[in-house]
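All protein chains but one are shown in place.
Order of writing sets the labels: A, B, C and D. Residues in every chain begin at 1.
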Amino acid sequence: MTNFLTILFDGVAYGMLLFVLASGLAVTLGLMNFVNLAHGAFAAFGGYVCAVLVNRSGVPFFVALPLAFAAAALAGVVAERTLFRHLYRRSELEQVLFTIGFVFMAVAATDYVMGSSQVFINLPDVLQGQIDLFGVGIGRYRLMIIVICGLLTLAIQGTLARTRFGARLRAAVDDPRVASGLGINVPQVFAFTFAFGCGLAGLGGALGAEILGLDPYFPLKFLIYFLIVVTVGGSSTITGPFMAALVLGIADVAGKYYVPKLGAFVIYALMIVILIWRPHGLFGRTVAR
Amino acid sequence: MSVERRVLLRAAVCAVAVGAFAGMASAQETVKIGLIVPMTGGQASTGKQIDNAVKLYMQQHGDTVAGKKIEVILKDDAALPDNTKRLAQELIVNDKVSVIAGFGVTPAAFAAAPLATQAKVLQIVMAAGTSIITERSPYITRTSFTLGQSSIIIGDWAVKNGIKKVATLTSDYAPGHDALKFFKDHFVAGGGQIVEEVKVPLANPDFAPFLQRMKDSKPDAMFVFVPAGQGGNFMKQYAERGLDKSGIKVIGPGDVMDDDLLNGMGDSALGAVTAHMYSAAHPSQINKDFVAAYKKAYGQRPGFMAVGGYDGIHLLYEALKKTGGKADGDSLIAAVKGMAWESPRGPISIDPETRDIVQNIYIREVKKVDGELYNVEFATFEAVKDPGKTKK
Amino acid sequence: MRDLLVIEELRAGYGEAVVLPRFSLNVAQGEVLALLGRNGTGKTTLINSIVGATRRFAGRLALDGRDITRLRPDQRARAGIGWVPQERNIFRSLTVEENMSAVAQPGEWDIAKVYELFPRLEERRRNFGNQLSGGEQQMLAIGRALVLNPKVLLLDEPTEGLAPIIVDELLAALRRVTRVGATCAIIVEQNARKILGLADRVVILERGGIVHEGPSAPLRADPSVLERFLGVSGGAGTPRDPA
Amino acid sequence: MSDMTTLSPVAASTARIGRWRWQETAFWLLVVASYFLFSDRYLILTEIAWLALFALSLDLILGYAGIVSLGHAAFFGVGAYGVGLLAKHGIIEEPVLALLAAGLMAMALGFVTSFLVIRGTDLSRLMVTLGIALLLRELANRFSDITGGFDGLQGFTIAPVLGLFEFDIFGRTGFVYCTVVLFVLFLAARRLVNSPFGLSLRAIHNNRLRAEAVGIPVDRRLIAVYTVSAFYAGVAGALFTQTTALASLDVFAFERSADLLLILVIGGGGYLYGGLIGAVVFKILQEIFSSITPQYWLFWIGLVFVVIVLVGRERMRRWARVAPDFLLRRLGLSRGVGGGGSRGGEP
Partner (left out) sequence: MTLALETIGLDKRFGGLHVTCDLALKVEAGARHALIGPNGAGKTTVINLLTGVLTPDAGRILLEGRDITALPVNRRVRAGLARTFQINQLYPELTPLETIGLAVSERLGHGADWWRRRGTRAEVNDEIARHLEHFRLTDVCDERTVTLPYGKQRLLEIAVAIACGPRVLLLDEPAAGVPESERHDILAAVASLPRDVTVLLIEHDMDLVFSFADRISVLVNGALLVEDTPERIARDPQVRAVYLGEAQDA
C-alpha cells in the first residue's frame, strides 16, 4: 500500500510537470489553432535562464523560478509579435515546417551558447532528499513540483474562471466571431495567452531540469510527450490536458514500476487506445453538436 | 497542393546546380583522416569531446608526422549508422582518406567495418564499446574501452568488498545488456546475489519507478549502467529518492560518472564506486597536463570520450612514425599491433592478437577535491583485456 | 434628427457569394427600424455587415459621424454597435453574469439594470450559457448587447423563442432604450406583426435590396403591403423569372 | 477511337490526361544525367533516390488523399527489417524478389493499421501513426534476438541484383538499382493518380462531404491508398537496407517520419514530383550545411525552413521560374545544366 502511494505520488508529480510543460501548447493548439511545435524551445529557454541565474549568478532557486517564467513569457511575446503572428492563417503543414525550423535553430543556438552537455541546476538543500510520511516516501523536490504545479493549476483555473480576462478568453474560444463582434479583441487576448503559455513552459523547463534533464535537444526530445498530453487530453479545454497529464504520468510510472518489461509500451499504447476511442481526446469537443 | 509543372525542370536545374560539389584533389604528401562522430542529436557531446581532443592533440604535436601532413575531415553522422556508412564510403572513395576514426555508437562502428575491410583502410574506434566490434574487420583497432572490461572488474571488486546483494539497473540496449552480462558473470560466480534486475527504456525521462524498485529490493548496492548523457539525471533522482541515505551504494562501469557531468550531479554522487579506465583525477603528470590543456582550450573537464579520441590520434601518429609515413591499411594495422604507451589514463597497449585495447581499470570513488567532485582512484587492476574475447 | 448610422453603397457577402449587391440605408437617432423580409433575403447579412462579420466588397459605413468601414468587429463594438446575433450565440462556458461582464462597457446600462429588465436572468446568474432555455438565452443575448451601451442596437430576430409576455416586456424595454440618449435600433423580424407597434419605420428586403420603405403606421392599418412582400405566395414585387 | 470524333473540349481535355510533359521528361533525363555528372556522389544520390520513393509514398496519402502521418517510418522500418531478415535467414536472397516481399509485408501492416487511421482528426492521426511507429521500434528493441536490437541486424549480406550486379563500394549498382525501382514505382504511382481512383482520392481530399454525396465509398478508398502507400514505404525501406546492408532501430525513429513530412512540405504535395524535389533539396541542403559546419548545420537548415515559410511558396515559385534561367545565362550554354552552383565550389 505504501508502495502504491509512493508510486502514485511520483506519478502525480510527473504528470503535473508534464502538464505545466504542455499547457502552453494546449493553449496555442486548442485555442488558436496554431501548431506550435517550437513550444519546447520556450521550455528549454526558461530552464537555461534558471540554470544560468542559479549556477553562475548565484540567484536563489526560488527567485530564479519566476524569472524563468518571465523570461520565457517575454521570449514568447517577442516571437509571437515578430514571427508566429504571420503564421496563424497559414496551413497547418506550413506551421509545422516553420516551427520545426525554429526548433532546429533554437537547438543549434543553444548548443553553440551553452554547450551540448547536460546542465543541472544547483538546488537548495531543502529540496534534496526524501521525507518519510507514514512509510510513504515523499521526495522533497517532487513535493515542491506538486505544490507549485498544483498552485499554478489552481491559479490558471482561477484566472480562467474568476477574472474578466478569463471570461474574455473563454468567450474568444467559445465563439471567436461573436466575441469579436461584441468588442473583445480576440487576437490580443490570444497573444497574451500565448505569452502566458510560453511562460508556463519556461517555468516547466526550469522545474523539469532536475527530473527530465536539460540539454539543447530538450525541445525535440520532449515534443512527443507534449503532443501526447495535448492530443489525449483534447485541446479545447485546459482541464483536458491536465487530466490527461495526470493519467499518463501515473500510468507511465505505475506501468514501469509494476511491469517494467512493458514499461516503454504503456504510454504509447494508452495513447493509441484513447485516440481511437475518442479521436478528439478525452475531454475534447466532438464535431457534431 | 498543385504546383505548376512548368517549374519542374527549373527546380531540378536549380537543385542540380546547387548540388554540384566536387571532391577535392588529394595531394600526395597528406594523410587524410575521416573523423566520423555524432556532432548533433542525443550523442552530440561524445562527438564534441572526441573532436576537441583530436584538435588539442594536433595543436600540441603539430600537424605533420613522418613527413606527412595530417588532415582531419570532420563529419557528423548524428549516430545514425546509415549516415556513418555513407560518410565513410564517400571519405574513402572520394576524399581518399587513409584512416576512418571516431564512431560514437556501436551500430555506427559496425556499419563502417565492411568498408574498412573492403578498402583496406585503418579504422580507429574512439568511443563505441561493444566487445565484438574489433572482430568485424581485421583493420579495426580501438582506443576507448569495452564495457566488459569495466563491468567484470566492478563485479570482482563488489564480491571482495562484502557486497552480497545487488540490484541492477541498466539501459535496455546492447551496451546495457553487455554491462549487465559481464557484471553478473563475475559477481554471481563470486557468490553474490542479484535481487532485482531492471532494464530501463533508452528514451526514458523519469527514473522514479525503476529507482523505487531498486529501493524496495533492499540491496547492498545497485549496479548501474546508463548511457553517458543520462548519468547526471540518474544520480539526481537517486539522491532525490533518498537511496544515498538508505545506504544503497551505486556501483557500475564508469559511464554513469562521466567526468564532464560529474560536477553537476551534486553531493549525492559522493561515495559512488565505479570501475573505469579514466578519471580526470588520475594522479599522473601526463594527465594533469592533459586536463589543464583541455580545460584551457574548452573550459571544461575532459571525460573518458575525450581520452579515447586523444589516444586514438596519438596511436595514429605513432603508427605513422613507425611505418615511415606509409598510410595504407596493412602497414598501419601492423604498426598498431602491440603498440604501448603512457596515456593520460595510465599505461595502455594494443593487443597484437585482437587489436583491442589493453588497459588498467581503476576502482574509483566520487570524492570532493578542492570543492569539485572527482572520481578518485583507489585500486588498480592492471592490463585488463576485453573479457569478451579472452573468454572464447 | 441626425443620422446615427449611415450605410452607403454597401456590397457584401460571404466568400464569393454577394448577398447585398448595393445597399444604402440611414438610421436616425432615436429611431427604431424594423427590417423585414422572408428567409434568405439578406437581413442577417446586413446585420452581420454592420458588425463587420461579412466580406465587404465595396461601400462605406459610418456611425455617429465616424467612418467605421475599416474597423475590426471588436473596434466597431467598442465604437457603439451592440449586436444580438441571430443564433444568440451565448458563450456556453461562461455564466450568465460572465456573459455580460466579459463584454460590458461603462455607461447607462449595467448588469443590475439588465437584471431589472429580465429578473429571470438574475435567478440564473450562476448558470452556464449552455444550461439556459431558449428564451433565457434570448434575454441574455439582449442583455449582453445592452451592457455594451451601444449607439446602435442590432437585434436579429430577438423575439424568437420568447413567451408573448416577455416579448411585450422586451419591446417596451427597447422602446425605453431607444428613447433615451443617442441610440437607435435595427430589428430584424420574420414575424412582422409583433414589432409594427414598436418600429418607427419599416424596410422590407428582397434579394438583398430594399423593395419597400416607409413609416410603420400605414402598415398597421393596411397589412396588404406586408402580405405582398412577406406572404406565402409567388409573384411578389418583382417580375417572375422566365422558367 | 470513336469518341474522339470532334475536337470537343471534353475530348481534348481527356486526351491530355496522363500525357507526358516535356518538363517531366527533362526531369528524368536529368536523373539519368546525374549518373554521368556526379559519378563520385552515387551514395548520396542513392540516398536521395530511396528517400524520394519514401516521400512519394507519403505524397500518395497526404498530397492526394489528405491523410497526415507522423509515423510513416513504421512501414519503412518493416521493409528494412523485412529485407534484412529475409537475407539473413536465406529465405529470399535475390534483391528484387526480396524487395517485393518486404513491400508486401509493409503493405499488410498498412492494411491492418489503416482502420485505425482513416477515422479521427488530423491531430489524432498524427499521434496514432506516430504511436504505431514508436511501438514497433520498442518491439524491435525488445525482440533483439530476432532484430539484433540496438546494435542493428547483423550478419547478412545482400546478394547481387538479379544475380548479376554486385553492390559495389562506389555505390554505382545501388544508385542504378534504386533509381530504376524509383522510376518503375513512380510510373505506377503516376498511373494510379491519373486513374478514376486517383481522381476520387483528390476529391475526398478536396471535399469529403461532396465525395460521399456523389457515392464515393470514402473509407474504402482511403484504406486502399493507405495500403498502397505502405507498400511504397516498405519498398523504400527495403532499398535502404539493400544499399547500405544495414537495419537498425533508427529506421523506425520519429525523426525519420518527421523529416519525411518536412520533405513533402518543402516540395509540395499532390503532384508526384513534390516528394522527389523535396528529397533532393533536403538532402543537398543537409549535405552542404553539414559539410560546412558539422556541429551547427541544424541551425542553417532550420533557418531555411523558416525562410521558406516566411517568404511563402507562391513567391518562391515565381523566383524558381526566374532563377534557373538566370543561372543558365550566367553559366553560359557551354557549361550545360549541370555546372557548379554558386555554393558548390569549383573543382
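By our rule, a residue touches a chain if its C-beta (ideal position, glycine included) is under 8 Å from a C-beta of that chain, and two chains touch if they have at least 3 such contacts.
On a predicted model such as this, the values are computed, not experimentally measured, just so you know.
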Per the touch definition above, residue among C:Leu5, C:Val19 or C:Leu153 touching the missing chain: C:Val19
Selected residue (touches chain absent from view) among D:Arg21, D:Arg191 or D:Arg315: D:Arg191
Residue ranges of subunit D at the interface with the undisplayed chain: 1-3, 8-11, 13-15, 17-18, 191-192, 194-200, 202-203, 206-207, 209-218, 220-221, 224
Residues of subunit C in contact with the chain not shown: 13-14, 16-19, 21, 38-41, 86, 157, 160, 189-194, 207, 223, 226-227, 230-236, 238, 240-243
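The criterion applied here is as follows: only the chains that are shown with their structure count from here on.
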Neighbouring chains shared between subunit C and subunit D, ordered by label: A
Chain whose Cα centroid lies at the greatest distance from that of subunit D: C
Chain pair with the higher count of C-beta pairs in contact (A-C, B-D): B-D
Centre distance in Å when subunit B and subunit C are each reduced to the mean of their C-alpha atoms: 75
Touching two or more other chains - residues of subunit D: 138, 141, 295, 297-298
Multi-partner residues of subunit A (at least 2 other chains): 108, 111, 264
Pairs of chains, among all present, that meet the touch criterion: A-B, A-C, A-D, B-D
Sites on subunit A touched by subunit D in the complex: 29, 83, 86-87, 90, 92-98, 100-109, 111-112, 224, 227-228, 231-232, 235, 264-265, 268-269, 271-272, 275-276, 279-281
Of subunit A, residues touching subunit C in the complex: 164, 167-168, 170-171, 173-175, 177-186
Subunit B partner contacts - residues on subunit A that touch it in the complex: 3, 6-7, 10, 13-14, 108, 111, 115-120, 122-123, 128-130, 137, 139-142, 210-213, 215-217, 221-222, 225, 252-257, 260-261, 263-264
